[in-house]
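Note that one protein chain is taken out, while the other chains of the complex remain in position.
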Amino acid sequence: MSATLANLKKLSRNEMAKRVARDIPEGAYVNLGIGLPTLVANFLPEDREVFLHTENGLLGMGPAPKQGEEDPDLINAGKQPVTALPGAAYFHHADSFAMMRGGHLDICVLGAFQVSVTGDLANWHTGEPSAIPAVGGAMDLAIGAKRTFVVMEHLTKAGESKIVPTCTYPLTAKACVARIYTDLAVIDVTPGGLLVRDIVPGLSVSELAGLTKVALADGREPPAGA
Amino acid sequence: MSATLANLKKLSRNEMAKRVARDIPEGAYVNLGIGLPTLVANFLPEDREVFLHTENGLLGMGPAPKQGEEDPDLINAGKQPVTALPGAAYFHHADSFAMMRGGHLDICVLGAFQVSVTGDLANWHTGEPSAIPAVGGAMDLAIGAKRTFVVMEHLTKAGESKIVPTCTYPLTAKACVARIYTDLAVIDVTPGGLLVRDIVPGLSVSELAGLTKVALADGREPPAGA
Amino acid sequence: MIDKIKASAAEALSDVKDGATVMIGGFGTAGMPFTLIDALIAQGAKHLTVVANNAGNGDTGLAALLKAGRVRKILCSFPRQTDSWVFDELYRAGKIELEVVPQGNLAERIRAAGAGIGAFYSPTGYGTLLAGNRETRRINGRDYVLESPIQGDVALIRAHKGDRWGNLVYRKTARNFGPVMAMGARTTIAEVSEVVALGVLDPEAIITPGIFVQRIVKVADATGQQPSQE
Partner (left out) sequence: MIDKIKASAAEALSDVKDGATVMIGGFGTAGMPFTLIDALIAQGAKHLTVVANNAGNGDTGLAALLKAGRVRKILCSFPRQTDSWVFDELYRAGKIELEVVPQGNLAERIRAAGAGIGAFYSPTGYGTLLAGNRETRRINGRDYVLESPIQGDVALIRAHKGDRWGNLVYRKTARNFGPVMAMGARTTIAEVSEVVALGVLDPEAIITPGIFVQRIVKVADATGQQPSQE
């Protein structure tokens, strides 16, 4: 009767990125972090002008250059070669982080180890004693943008929920996450708790809550005509 | 026996400015405030490269433009038209005041109402109830430069010393003045008190102390061969 | 397609509210956005708090806004000038509130708002009347005053050239407060002498990236504006 995880059609990494891209409106100033979130850029429609910011000093970042046209002086926060669009601007690090910390970015999309039910984010440190800590711009991004989106797998490889009552990994920032995109659902963090906005076919909100082990309310729009 | 003020040859405003200019070495970054201090620029030798800063956003300020070549977008802190030398740079107000407040200027030359024996400066407000207060960049300049020079008449029109035990006018900054240039003398503010470095001919240090009504030590170099 | 170029100053200023905090660029008349100020007067918003370096020159620009009785309070570093008669009269008549802010604190407080800084310890003004009742602190043997950000609802600035993404370059010392005010206001409106196509401005030389600018208005060149004297 209930869907099992095995036969659920989870979203692929590209499908997750595409789902995030759907929610980024024209004219938005957006930072796509490093790793999975950077895939979002590939799914922004060509006719939608979105301003991509990379914290190492570029607004108006374009796609990866053609092979052979890489410029080692033109890279993104993940240190991969990128391009600059007409209308782009370069700036130094203090100005770049003023954009982030001053609330000028509309949206920032980050990966995560864990997100708590109150929107606390843990994405920089596993807390293992042997791990070398490295935070980069994660803490600045998490607190700076008007809305912080997280995109991540819903469950760890061991099957544990990455949405948790309280983060057990060291925090990146408190109460900063507005929306969570996983391979199973889209969930808003609200003052009243977590609200499911979208879910993969074949999975119910109560089944998702069972997997997630935290309270989830159904916040989906009723289907047209219902 | 003693020189009287009436027959003393006081320095003119230009002579005071020239005396200050003598102490500005090649390569110095200098802000000349507004009013009398700006005359100093006229006495810097042409072959001595000194970098003039104006807080409204220019380093490498040149002399006044020729008549008819004034540009309303190119002015100094006194809002007079100026020019920019080859090698000049424009910047915004936060960067400009970072230069001042961050201690990057070597010398700043300011006018004053009063300077105290400990180097407190009063130059922005007469304290009269009817006066409209206006400070501009005076407080930033006073505390920012590596050395703050004051250039002023030694006595008020009423014959009172402008070098005082304690300022009675509202302060611009505490303990900021390094050296005072007047129409009678050059005086250093030191931890041990005021030290006369130079004095107009015909006036003794003790006579100057009598006029000034504060303790002054003789800090002049002995004449060569003495 | 994003186009921040507005058809008129009136359109760009239409939503300024009574009681708003309006930052106005310029050092004296250099960089003063005369066209935008005229449009603000026509728009009619009142009880404004103005943040600017000076308190107006002659009878135009900021002085005209003051004269129209729209300004409740002004924060500035240098109100008193030889040609600030409009302000002087209002001030002496008790019709305008004045907060004098040292110029460096003014610039840095505006930047702080734009950069998300909660407050900062400034060396300027310590031990003076202008430190008021603010907290002080000795750090490594030097004394500082705790200064708060100044956040604008609207910034009106003048730049030289702009493009449809809001990128700006300025002209000489008319740059002054423009870039920090653009950072420190929720809505920044720039008047420019020239609108250029996207990509014309050198990305290495853009002074204010478009993220800090919401609207741009093309105006006639400001030739003939004479600098005023302090």
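Order of writing sets the chain letters: A, B and C. Residues in each chain are counted from 1.
To be clear about the criterion, contacts are C-beta pairs under 8 Å (C-beta built on N, C-alpha and C of every residue); 3 or more make two chains touch, one makes a residue touch a chain.
Bear in mind that the values here come from a model prediction, so they are computed numbers and not experimental data.
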TODO: Among A:G62, A:P81 or A:G193, single out the residue that touches the unshown chain.
DONE: A:P81
Open item on the list: For a quick check of understanding: of C:G31, C:P102, C:G116 or C:P179, which residue touches the chain that isn't displayed?
Closed with: C:G116
Open item on the list: Given that one chain is not shown, which residue among C:F78, C:Y144, C:F177 or C:F212 touches it?
Closed with: C:Y144
Open item on the list: Just to verify: which one of A:K18, A:R48, A:H125 or A:R197 makes contact with the chain not shown?
Closed with: A:H125
Task: Touching the absent chain when the full complex is considered, from C:D38, C:D83 or C:E108 - done: C:E108
TODO: Go through chain B and note every residue touching the omitted chain.
DONE: 26-27, 29, 49, 51, 53, 59-60, 84, 86-91, 94-95, 97-105, 144
Task: Contact footprint on chain C, counting only the chain that is left out - done: 108, 112, 115-123, 137, 139-140, 142, 144, 148, 169-172, 202, 204-205, 207
TODO: Could you please point out the chain A residues that touch the chain left off the display?
DONE: 34, 54-58, 70-75, 78-81, 84, 90-94, 96-97, 100-101, 125, 130-140, 143-144, 170-174
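Here, only the chains that are shown with their structure count from here on.
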TODO: Enumerate, in label order, the chains that touch chain A and chain B alike.
DONE: C
Open item on the list: Please identify the chain lying most centrally, where each chain is represented by the average of its Cα atoms.
Closed with: C
TODO: Could you compare the number of C-beta pairs in contact for B-C with that for A-C and name the larger?
DONE: B-C
- [ ] Please indicate which chain is farthest from chain B, where distance is taken between mean Cα coordinates of the chains.
- [x] A
Task: Whole-Å gap separating chain B and chain C, where each centre is the average of the chain's CA atoms - done: 30
- [ ] With chain centres taken as the means of their Cα atoms, state the distance from chain A to chain C in Å.
- [x] 36
TODO: Enumerate the residues of chain B that touch no fewer than two other chains.
DONE: none
- [ ] Identify all positions of chain C at which a residue touches two or more other chains, and write them in rising order.
- [x] 111
